[in-house]
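With one protein chain held back, the other chains of the complex are shown just where they sit.
Here the chain labels run A, B and C in written order, and each chain numbers its own residues starting at 1.
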Amino acid sequence: MQSNSEKLSAKDFATDQAIRWCPGCGDYAILNSVKKVLSTLGKRKEDVVFISGIGCSSRFPYYVDTYGMHSIHGRAVAIATGTKVHNPLLSVWAITGDGDGLAIGGNHFIHALRRNININILIFNNEIYGLTKGQYSPTSQLGQRTKTSPLGTIEKPFDPAMLALGAGATFFARTTASDPKHLQEILLRAEAHCGTSVVEIYQNCVIFNDEAFEQFLGKENRDDHSVVLQHGKPLVFGKGLDKAVQWGHHELLVSTALDTAVIHDEQNLSLSFLLARLETVKPLGVYRCVQEAEYASNMDDGVKKESRKQVSELLHSGSTWEIE
Amino acid sequence: MQSNSEKLSAKDFATDQAIRWCPGCGDYAILNSVKKVLSTLGKRKEDVVFISGIGCSSRFPYYVDTYGMHSIHGRAVAIATGTKVHNPLLSVWAITGDGDGLAIGGNHFIHALRRNININILIFNNEIYGLTKGQYSPTSQLGQRTKTSPLGTIEKPFDPAMLALGAGATFFARTTASDPKHLQEILLRAEAHCGTSVVEIYQNCVIFNDEAFEQFLGKENRDDHSVVLQHGKPLVFGKGLDKAVQWGHHELLVSTALDTAVIHDEQNLSLSFLLARLETVKPLGVYRCVQEAEYASNMDDGVKKESRKQVSELLHSGSTWEIE
Amino acid sequence: MKTTLEHIIILFSGDSGDGMQLTGTQFSDTSARMGNDIATFPDYPSEIRAPSGSVFGVSGFQVHIGAREIYTPGDQPDVLVAMNPAALKVKLPLLKKGATIIINDDAFDRSGFKKAGYEVSSLEAIGELKNFKLIHAPITSQTERALEAIDLDNKSKRRCKNFYALGLCYFIFSRDPNLTKAWIREKFEGKDALVNANIAALEAGYHFGETIEASISIYQIPEAPLEKGTYRQINGNTGIAWGLMQAAEASGLDLFIGSYPITPATDILQELSKHAGFGVRTFQAEDEIAAICAAIGASFSGALAVTTTSGPGLALKSEALNLAVMLELPLVVINVQRGGPSTGLPTKTEQADLLQVFYGRNGESPVIVLAASRPGDTFAMAFEAARLSLQHMTPVVLLSDGFIANGSEPWRIPDLREEYHHIPIHLAQASEEDFKPYNRNLQLVRPWAIPGTEGMQHRIGGLEKDFETGDVSYDPENQEKMVEVRAKKVSMVASNIPEQQVEGKTHGQLLVISWGGTYGAVRTAVKRLQVQGHEISLVHLTYLNPFPKNLGPLIANFKQVLIPELNKGQLLRIINAQFHCEAKGYHKVQGLPFTISELITAFEKELKLVEYAKQ
Partner (left out) sequence: MKTTLEHIIILFSGDSGDGMQLTGTQFSDTSARMGNDIATFPDYPSEIRAPSGSVFGVSGFQVHIGAREIYTPGDQPDVLVAMNPAALKVKLPLLKKGATIIINDDAFDRSGFKKAGYEVSSLEAIGELKNFKLIHAPITSQTERALEAIDLDNKSKRRCKNFYALGLCYFIFSRDPNLTKAWIREKFEGKDALVNANIAALEAGYHFGETIEASISIYQIPEAPLEKGTYRQINGNTGIAWGLMQAAEASGLDLFIGSYPITPATDILQELSKHAGFGVRTFQAEDEIAAICAAIGASFSGALAVTTTSGPGLALKSEALNLAVMLELPLVVINVQRGGPSTGLPTKTEQADLLQVFYGRNGESPVIVLAASRPGDTFAMAFEAARLSLQHMTPVVLLSDGFIANGSEPWRIPDLREEYHHIPIHLAQASEEDFKPYNRNLQLVRPWAIPGTEGMQHRIGGLEKDFETGDVSYDPENQEKMVEVRAKKVSMVASNIPEQQVEGKTHGQLLVISWGGTYGAVRTAVKRLQVQGHEISLVHLTYLNPFPKNLGPLIANFKQVLIPELNKGQLLRIINAQFHCEAKGYHKVQGLPFTISELITAFEKELKLVEYAKQ
C-alpha cells in the first residue's frame, strides 16, 4: 500500500491537537517513536488506522494524523478487528493500556491472538490505571499499594507475554518507552509480521506509579537486569557482558557461563514462555515470532475466490413458483 | 465443613427434576461422577454451590441437590468468585462449556486464574455450541464445518491448558466424560487443591459434534493416542506400553525409548505447557498443580485480622465539630 | 363429495424425531404452489433432544392455508395430526371445538400413553375427545407394510411414516402429491432405496385416504387471488439476511456481519455465513460486545456493517451502540426479540425489548427504530434499515421477534432493479477543501470519509466533540448543541420515510395501533369488526423512531386509541408520553402470539366503552 510520492517525515504525522499527557509521561516517547516508524516505513497517512480504548494511553490517536478512533474502554482490539477484516490493506494499530487491554479488554485480546488477525496491538503498560487516577491494574505488582489497595493488592499480576503465548500469539515483543531506539526497532518488526503482533511497552506513569520499572530499567540497574533478545544470538548481558541466560532443569537461570548461553530462538515456544518467567532479569525484544495462517486475508480469499454473485440469483434459486 | 452425621450417597445428591439432555450426551456421565465425588468427599449438601452459565452443560445445577444457580451466558466464574469470596467455607463449583467459559466468559476465566480463587471450574468441552444447535466454538478444530462455518472455520482453537497456564493457573487437569473413573479421580484432586482448579472434560455432543474425540479417545485409538499423567511416574503408554513421551529440543516427542521417558512433574510449568502442545497423543490427568497464595482466604484474613469496628466510630473520626 | 373451504389450519405434531417440520414444510410448499396463500409456524421443543415420546419432546408445525390472503398461522387448528400420545396431550387444548384429529393408532399403546404422562392408557378413556372428529390410521404399521419389499433396515422404514401421514393429508385436502414426489427424488438423489421408500409411504397414505373416503370429509381450498409474479417461501430470518445483502449490493458496499449466536437470531448469522460469494464477511465474535465492536470497526473502514442478536445480547451491546451514536457511523442492529426478562423463555416470542432499544443507553442517545411485521416484509425492512442507516449516518435498530423469525410465508420475489436498486451513500467529497468529519449537510448528516481515502484523515471518538471542528470539546454550550443536533438528525428521518397508512377510515371511534409481529392477528381482528360495521381503524407501525409525521394528527382523529402488545405496555408509554394522549393498552406476556379471537373480544369491549361514553 506504499505510494511512490515523496516520503513523509515523522513530523508530518503530527496533528494540531494540544497533547494532554502529564509532563514527563512515558507516552510522549511512544508517540514520537510511532511517528518516526511510520515515516521510516514510508506509510501514507490515509492507509494507517489507530484505534484505542479509554485511558491516558488511549488518547494516542488524537495525536497522529492518520485515520483514528478513540473508542470505549476495553474494545480497541475488537473494533480494530472489524476494521482490518473489512479492509485487509489498511495498516491497523490497536492502542491500549494495561487496564484497557488486559482488564476489561482481556477477552478481545486473547481471541484476537487466537485468530491471528494482522493488527499491531501496542500495550502501554504502566502497571496502573492512569486516567482514573491510580487504582491497581492486572499488571500491578502483588502487594502494591494503590488507591484501591491501601494495604497492598492480594492478586498476582498477569505476565502479558505468558498470557499472549497461552492464547496462541504468533508475535510477542517487550520493549520500553525509555529506549526509543529499541522501541522503534520492535515497532518495525511488529508491522512487518503478518498476524497479530503484541508489543508490550513499559511506560512510566510519573504521577501514579513513578519508577515502576526502575528495578529492571533504571539507569543503575538496566545493564545487569535486562537482556536484549536477538534471534540467533546468545543471551549475554551485564555491565561487563559477564552474565548469560542458561538452560536449567526446564527453566531458565542466570549465570556467568557465557559459552553455554542460550541462543535466542523466536520460534521456540518453550523458550519464549520461560523467558517470561525469569525473575531477576527482564528480556527485552521479540520473544516469539512465527508465521501462521492469518485471519483477515483468509477471510478475504473466501470472499474473492469466485466472481461476485448477485442477490437476484439467490432469490430465484431453489424452490420457486409462478402465480399468473 | 464436613459434618459428622451419616454420609450421603451419590443418589442423595439427585434432584426431582427431569434431566433434559439428549440421550447419549456426555453430560450424564459427568453428572453421575460429580454426585459420586460429592458423596466420597462426605460433603454436606448445604455446603456446596454449583454455579453455571448458559448452555447444555450449564443446566447441570438443576440436577444436583445442593445450592445452585443457572445464571447468564459466560458469567459463571464471575458469579462463583463473589460467592466464594463472601463465604470461603463453601465448596464452590463453576460449571461451564467451551462457549460459555472460553468464548463469552474468557475474560472471567483468565482473571479467576490470575487471582487464584479457590473454586473448581469444570469446562464441559464438546468443541461446539450445543444449546444453540451447532455453531463453532473457540475449541472447534481449525477447518471444522459447522452451521456458521459451512466451508470450515478459519480460526485456530484455544488449547484450554495453554490458555490457563498462560493466565497463571495453579491447577489444570484434562479428563474425559468417557472415563468416569479417571474423571472422578481428577475431580477429587481439583477439590483438594486450594486455589482455582480448572478441569477440562472432553464431553461428546452426540448431536452436533459426534465423535469429536475419537482420534484420541475412541476405543481403537485411546491406548495409542492418550497418556495418563501421574506425578513422579514416567509418561509411558500404548497398547503394549511400548511408547513414551521424551524430551526433544525444548519440545516433547513420542518414541519407543521407554527408559528415557519423561517423568511427570506437576510443578514443572514448562513441562505442563509442552504437554499441551503434543499433537498425536493427548495427555489426560493433572498437567499442573502448585500451591500459591489464594485470594478468598487472603481477603478473609484481611477482614478478620482485627476485631470488628463500628460505623459510628468512623463517623466521629477525623475532623468534627459541635453546634449547640 | 368435496367441501370447499376458504381457509383451514392444520397442525402436524409428533416426537422431535418424527419429522414433523419436514411434513409441515412439504404440505405448505405444495399448497403455496397450488396457488393458496399460506402462513406457517414451527414450534420446536426447547430441548435439543428430549426423551422420545415425552411431552417436552413434542415438535409441532402449524400451517394456515387459504383461498384468500392469509396473515397469520392462525389461532386454533381445524385439523391435528397426532403422531403419538404426547403430541395429542400437548396440542389438544389448542384445537378448535369439533376439529378433526388424525391419530397414528400404532403409537397409542400403553407405553406411549405412559411416556406422555397420561394416567389413562386408551383413547376411549379421554373424555374430551368426544368433542372432536377422530380419524384413526395405523400409520406406523401401514408404512412398514407398504415398504416390505424395499431393501432398507426397519428403523429407516419406520422413519418414512411422516410421508405416510403427509399422503393421507394430501388426499383429505386434495393436494397434488407429485410436487412432493419430485422433491423426494431430488433430495435423495442417488439413494434409490430411500426415494422408493418415501414415495411408497406417501402413496400408501394417499391410498389409505381413498380407502376410507366414504367415512371422512374431503376438502378443497381454491386458489387465492395473489398478485402475479414469481413466489418462494421465506422465513423472517432469511428475509433479513437477504435484505441486508441486497442493501449492500444497492449501495455498492460489502456486507460485514459481526455476531454471536443467540436464539432466535442465530439463523441470520448462519444464512449469511453461506454467502462469501456475495462479498459477505461473517465474523462470529467471542461475545456480543466484540460482535458489535467489530461491526463498528468495519463500518469505520467502509462496510455496510451489521450486528444481530436477541434481548440479552442487545443489553450487552448497549455501551457500544452508544458509541456508534456518538461516532455517527452507519450500523444496522437486528434484534430478534424473545421472551424475557433475563434468559426468560428463549424459544418463545415477545415484544418487550422496545423500551430497551429506545432508552437502554447512558445519556441522551437517540437511534432510528424500525420493526418488521411478518416474514414477508423482513426483506424490505432489512433493506430499509440499511438505507436509513447509510443515508443518515447513524445506527438503526430493526426489531423482529421469534414468531416472525421462524414463521414462513410465500413471498413474491420483487424486481430488485426496480424496487431495491440504489442506496446513495454520503461519502466525503475529495474536492472538499478543508475536510471536517462533522461538517453536516442540511439533513444534519456528516460525511463518511473512509480510511484509504487520501487527505481526509481524521479522528473520531466517544468524547463529546466540537460542532465545528469535530475535535474533543468540553464546552458546556457545545454539548447542549451536540445533544440537540443528534436528536434533530434522527427526528429529521421522518422526512425520508413514508407517511403512515391507515387500514380503515382516517377518523372514527377506535384506533388500534400495533407494531411488529402481531400484525396478522391484529389486522384480521380489525377487518372482521370493520366488516361488521364498527368504526375501528388500524395503524400498524413499522417506523417507531421517528414516527411517521402524520401519526400525531391521526391519533387526534379518534375518540380512543388502543395499543395491543406482547408486553406490558411499552409502545403505549412512548405514545402517551409523546402525544400527551390517554391511549389504553391490551397486553399479553405468555411467550405466545395474540389469537384473533381474544383481540376481537378486546376490541369489541373497547368499542362498547367508547359508544357508552358518547351517550
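The definition used in the following text is that a residue touches a chain if its C-beta (ideal position, glycine included) is under 8 Å from a C-beta of that chain, and two chains touch if they have at least 3 such contacts.
All values derive from a computational prediction rather than experimental measurement.
Engineer: Which candidate, C:341, C:498 or C:553, sits in contact with the chain we can't see?
Structural biologist: Only one listed residue reaches the unshown chain, and that is C:341.
Engineer: Could you tell which one of A:54, A:164 or A:303 touches the chain left off the display?
Structural biologist: The missing chain is touched by A:54.
Engineer: When the complex is taken as a whole, what residues of chain B touch the one chain not shown?
Structural biologist: That gives, for chain B, the contact residues 15, 17, 44-49, 51, 54, 61-62, 65-72, 75, 78-87, 89-90, 107-108, 111, 299, 302-303, 305-306, 308-312, 314-316, 318-324.
Engineer: Tell me where the left-out chain touches chain A, residue by residue.
Structural biologist: Touch with the absent chain occurs at residues 18, 20-23, 54, 56, 72-74, 103-104, 106, 129-133, 135-136, 138, 147-151, 207.
Engineer: Going by the touch rule given at the top, which residues of chain C touch the chain that is not shown?
Structural biologist: 46, 310-312, 314-316, 318-319, 322-323, 325-326, 337, 339-348, 350, 352-353, 355-356, 358-365, 461-464, 474, 476-477, 479-480, 483, 486-487, 567-568, 572-574, 576-577, 580, 582, 588-592
We adopt the following convention: only the chains that are shown with their structure count from here on.
Engineer: Could you tell me the distance, in whole angstrom, between the mean C-alpha positions of chain A and chain B?
Structural biologist: Centre separation, chain A to chain B: 30 Å.
Engineer: Just curious, how far off is chain C from chain A if you go by their C-alpha centres, in Å?
Structural biologist: Chain centroid spacing, chain A to chain C, equals 44 Å.
Engineer: Do you know which chain A residues sit against two or more other chains?
Structural biologist: As it turns out, chain A has residues touching two or more other chains at 107, 111, 299, 302.
Engineer: I need the residues of chain C touching at least two other chains; which ones are they?
Structural biologist: Within chain C, the residues that touch at least two other chains are 276, 286-287.
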